[in-house]
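Left out: one protein chain. Kept in place: all the others.
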Amino acid sequence: MDQEEIIKDTKDADEPRIGVFICECGVNIGGVVNCQDVADYAGTLPNVVSSAVNKYACSDSGQSEIKKAIEENDLNRILVAACTPKTHEPIFRACVEEAGINPYLFEFVNIREHCSWIHMKEQEKATKKAQDLVRMGVFRSAQLDPLQSNEVPVTDKALVIGAGVAGMQTALDIADMGYKVYLVEKNPSIGGKMAQLDKTFPTNDCSICILGPKMVEVARNKNIELMTYSEIDEVDGYVGNFNVKVRHKARHVDLGTCTGCGLCVDKCPVEVPNVEFNEGIGTRKAIYVPFPQAVPLRAVVDRSVCIDCGACVKACNSKSIDLDQEDSISEIEVGVIVVTAGFDVYDPEPTNDYGYGLYDNVITGMELERLINASGPTMGKLVRPSDVKTPKRVGFIQCVGSRDKKSNRYCSSFCCMYALKDAQLIKEKYPDSEVYIMYMDLRTPFRNYEEFYDRARDMGIKFIRGKPGSVTEKDNGDMVVRVEDTLTTEVIDLDLDLLVLSVGAVSSESNERIRQILKVSRAADGFMMEAHPKLKPVDTTLDGIFIGGVSQGPKDIPYSVSQGSACAARATRYLSQGKAITEGITVDVNDDLCVRCGMCITMCPFQALSLEDDKVNVIKALCKGCGTCSVACPTSALEQSHFKNDQLLAQVRNVFTFEE
Amino acid sequence: MADRKEWEPKIVAFCCNWCSYGGADTAGMGRFQQPASVRVVRVMCSGRIDPLHVFNAFLEGADAVLVTGCHLGDCHYVNGNYKTEVRYQFLEELMIEMGLEPERLHLSWISASEGEKFASFVNKVTTEVKKLGPSPLKPEGVN
Partner (left out) sequence: MNVNVGDKLLGYATDPGIRNRGASGGLVTAVLAAALERELVEDVIVLKHINEYEAVPIITDDVDEVLASTGSMHTVPVNLAKHATGKKVAMPGKPCDVRGVIEQAKRNEIDIENTYIIGLNCGGTMHPVLTKEMLINMYELDPEDVVGEKIDKGKLFFKTQDGEEKGISIDDLEEAGYGRRESCRYCDVKIPVNADIACGNWGVVGELAGKATFCEVMNEKGVRLLENAIESGYIQVEQAGEKEIAIREKVNSAMLGLVDKWTEKIFTDIPLQERMKYYMEQFADCIDCGACKEACPACTCKEESKCTMYHNLADDYKMSMYHMVRLLHLSDSCVGCGQCSDVCPVDIPVTTIFRRFADPAQKKHNYKAGMTLERPPFLEVMLK
């Protein structure tokens, strides 16, 4: 419907006929403000046809009175002076809509939170202020225009960025609900961080054993189109209609014909540290299969270290290797986007936290995961880097890169649990070893987590509540950690063979890159910001874009999986409805006034404005109705509906009265 | 009338829907008592607070104007309040160069949970403005 039709459709074509209702809210308002006085006063204002006091305007009977008044007095605008629009505006909007009035012709005035509750001892002043507020509202009401929310069609496909455990869950759930999913992963295999872990808390089951089948399921699902070794380059559009450019990085191996046999890997003469999967412990070739359970189980060539010898090309029976392959781009259209791009492990090296990077035998928790993993570079044998001997005394330092004003203030939430787990695994494997955990607080919420902690204690793992002051290295490579046990106030010099830093999570570069491409807000901790911390934990302020897993902030596997499913549910609402409703309050351009100066264009953080064919164009589906652009407009050509300049001017002018 | 004896300034407070308006609500819910000087005008984002409307408020008779919004980084519309901040700096300099007392124009970031902050802000500004008396821009006979 265009604007003209709406106007015909409602009774707005007529002169404003305003009905004013003053709610007593029991004694909440009525006990301070003389509501009858306010109602009587409202009756004297221009365009006000009826005014009355309600005991409780929002109650059934209150709403019936409003509807009755609309009918009897042929009202076309309603003003209710009651509590806060933050909670009650939707109720009254629905009420007037039922009585045939456009919901945006309803005006709310707050005389409870902003008046009766804050002037409880000044009844006369409060009544006078309530009259002022009602007058402001009446004059604004007369200026209001009917508005209509817009409906846009939704492409019934989803894009999931990041195929860690959260993204896999999202993709599987959406696919199972019957919609096509593009699952884009920047690495050559899906699986994410979970694939690197040894065991998982609190059950200590093997990580890849539970993840592997899920990875295969993803690959097999007919509704999921997997795009590994691919990244998002550009995203255009808005809810329901996103155009996405995906860059497929040159893998140099044909995914269709490669069998993952590994002959090429054997022949490759180049060996480099395996940074991608084994945290730099052990080596891989220039052509390599990411890990034994990789999906897809296909080789990939690292051209940055390849010496072009061609040995792999000769070795390949299926002629799958093309060393001249270049990146390719594909363009896809999707209705919704879910970001589950994960995280980076905090890197203690630049700041040499606790001697990391200086001393060989200080390692991170993630490095330990690879060292104790049965399919890791040491086949699960725990050794320390300096002399490849199995350590007898192992210490963990908690909160490295977390809960620290110098690095990150936030708690990474999973480090306590993984330290408890790794300590147990070491103790299980090497029962005569001594294991210490140095902590500030141990955080073990959720089912069986606290029990898991108890079990660690029972196994003889020693807990020292204190943050180490210094770490030094002895000639034999042992570490000496000086720490105050704050429970006994005793300062201990702890001799250790191996020191593990329980590093936390930080937002990854690729997470940040995607955030910037999508224009999702950034929270203070660097991760992506949800629309509401409680009620919309996986939504973003951008319609149709959702965030889950550690993209949104540090969390463990069960929480990540839950969020993955939550994202799928939230996103699929759009897909299944096939349409999206966009905000009724948006901006409009008056072409007669617009001078095409373009000052407004960059004001919009949602890219809703563009200068096309010498005209300013508003994409309503992208506009969130903040009105910021209208301030930049020098001519008032750009007006935010419901908060037009004339509406605000009328409201402000009527703050004041002429007095003797 | 007893109330009339003491002059009550009129202060226009522009509040954003998501944070400072909620802050004013929270002040009410916490029953933080305030002088009856403030009239809140709700906009969706502090980025919508056009200096035009601040001028209008002063020219119509406001004794002070409060520009309020979400804390930096918390904007519901990504970065509206950063724009507010820069524009406000120009506005403030203009008003002071024009000779308006600095106590009459304020920018404050108030979250929806900061009811007490909203109330003490209103108290502080009202006390200051009472000391100054009516605004030099206030038309004769208006309050």
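Letters A and B mark the chains in the order given here, with residues in each chain numbered from 1 onward.
In this text, a contact is a pair of C-beta atoms (placed from the backbone, for glycine too) under 8 Å apart; a residue touches a chain by one contact, two chains touch by 3 or more.
Worth saying up front: this structure is predicted, and the values here are computed from it rather than measured.
Listed residues B:C16, B:L105 or B:L137: the one in touch with the omitted chain is B:L137. Of the listed residues B:A36, B:V78 or B:V122, the one in contact with the hidden chain in the full complex is B:V78.
Only one of A:T87, A:T472 or A:T602 touches the chain withheld from this view, namely A:T602. By the touch criterion stated above, the residues of chain A touching the omitted chain are 516, 519, 522, 593, 595-599, 602-603, 605, 611, 632-636, 645, 649.
Against the chain not shown here, chain B presents residues 51-52, 55-56, 59-60, 73, 78-79, 82-83, 86-87, 89-91, 93-94, 96-101, 136-139.
Definition applied: only the chains that are shown with their structure count from here on.
As a whole-number value, the distance joining the C-alpha centres of chain A and chain B reads 33 Å. Interface residues of chain A facing chain B in the complex, by the touch rule stated above, are 84-86, 110, 112-115, 117-122, 124-126, 128-129, 132-133, 136, 519, 521, 524, 541, 585, 603, 605-606, 624-628, 630-631, 640, 643, 645, 648-649, 651-653, 655-660. Chain contact summary for the complex, chain B toward chain A: residues 1-3, 8, 10, 12, 17, 21-22, 24-29, 31-34, 36, 38-45, 47-53, 56-57, 60-62, 73, 75-80, 83, 87, 119, 141-143.
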